[in-house]
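What you see is the complex with one protein chain gone and the rest in place.
After this line comes chain A, so read on.
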Amino acid sequence: MTSRREFFKYAGIAGGAVAATAVSRVAMAALPEPVIQTSPQTMAPLVPSSGRPYNPVVTLNGWTLPWRMNQGVKEFHLVAEPVVREMAPGFKAHLWGYNGQSPGPTIEVVEGDRIRIFVTNKLPEHTSIHWHGQRLPNGMDGVAGLNQPAIAPGKTFVYEFVARRPGTFMYHPHADEMVQMAMGMMGFWVTHPKEKNPLIDEVQRDFCFLLNAYDIDPGSYTPKIMTMLDFNLWSWNSRIFPGIDTLNVRLNDKVRIRVGNLTMTNHPIHVHGHEFTITGTDGGPTPKSTRWPEVTTDIAVGQMRQIEFVADEEGDWAFHCHKSHHTMNAMGHAVPTLIGVDHTGIAKKINKLIPDYMVMGERGMADMTEMEMPIPDNTAPMMTGEGPFGSVEMGGMFSVLKVRKDQKPGDYKDPGWYKHPKGTVAHEYSGPLTEPARFKAEGGQSMPRIQKSAQPTEVQVRKPTSHKDH
């Protein structure tokens, strides 16, 4: 590979990255060699070796795009192209992305940097890039047709502007936007402050990821681009649990997590064990007077949120979207509720016709993770993930914040499962049980109904019983 030399230039900063050579070298002579990432793993932070110094971020299951300095201008090269993204072990998707992955690499710059970005289009249709949230000349805003002509397939365009304000941003196409975003085209952008900013704290860990969603029929590879709201894969950086890496931090580290939402619904992002404050939005750092502690923050469509907290509680803390359907993988939305339905005799009858049939859902959906039956190829199970105490029964937008006192500074390695001090894990109670005192709460009615229902509704509550007979 002729690009080996280039590769070595970036070696050690983004593991597994290789320079692409598919675009003519003559044409590319004046351009920085595009760097392609082949791995979906979280790459170590790219510590700047040129330009102004800054504390780099870590992109969850992603990487930062290397650059070159050209007469004081930071030059990046993005290549829009079809990619294969492993969304979870054993489940791959045919997406569109940048430089080998979807989402594309994170672009990190420093406030005041002059930036030149070459965008080469290797898609079958035209594209453009909009630099979401940036202050820039109107002609650089990237809306095809409005601010610039679209970038035709095979063409390279160049964008150039100054990163005027520090903050959390993203980039995505603004040409055939619906299709290209449904196909996974997006990336993160972080502008670090040039000097000490009273509203921007120093942190030891700085994570970022984008919320995105896909509709991929179980067993297929390509997202259905026409889906409006009924997505079946809710992902962080085009990864779904258990494919999302954990956020590993050192005890008492100050942690910043930057989240951008490019799905079509809001996501209440929730951290266990800690309270955080929102220190930044799309508009930049928030005034300190506006910050209050929370454990969940709702990130609306198209928004960015930057949360910060001190990781002062050791352990493995769940970190997830609080819409419970968003912590599931592909599932049927029309599957009837079978809870409490007696299956005596029916399973046998069905087995005569469908030999592999097993009763599921009579007790709930946890059956799904217990039975481990074969599912269609290239499909992530609806809920899964083996934890130290059994199945976590999750999917989609779920990860774990791991706080350890022996995690080394700057070390992002997964420390494994938390070892709980003795007596600090919930356990089965084996003492005597006394019957609780019950009370009857007879609520009133604010106003009487005009039309009375003919008969009082009778509801029978079936208490859980043992799971037998099938």
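Criterion: a residue touches a chain if its C-beta (ideal position, glycine included) is under 8 Å from a C-beta of that chain, and two chains touch if they have at least 3 such contacts; residues count from 1.
Heads up, the rule we're going with is that contacts and distances are computed from a predicted model.
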Undepicted complex member, UniProt protein name, chosen from "Transporter", "DNA-binding protein", "Ferredoxin" or "Serine/threonine protein phosphatase PrpC": "Transporter"
Based on the whole complex, identify which of A:Pro53, A:Gly154, A:Gly283 or A:Pro376 touches the chain you can't see. A:Pro376
Which of these touches the unseen chain: A:Asp230, A:Asp312, A:Asp342 or A:Glu370? A:Asp342
Touching residues (missing chain, whole complex) on chain A: 218-219, 330-332, 334-343, 345-346, 349-350, 352-354, 356-358, 360-361, 365, 368, 371, 373-376, 379, 381-382, 459-460, 462
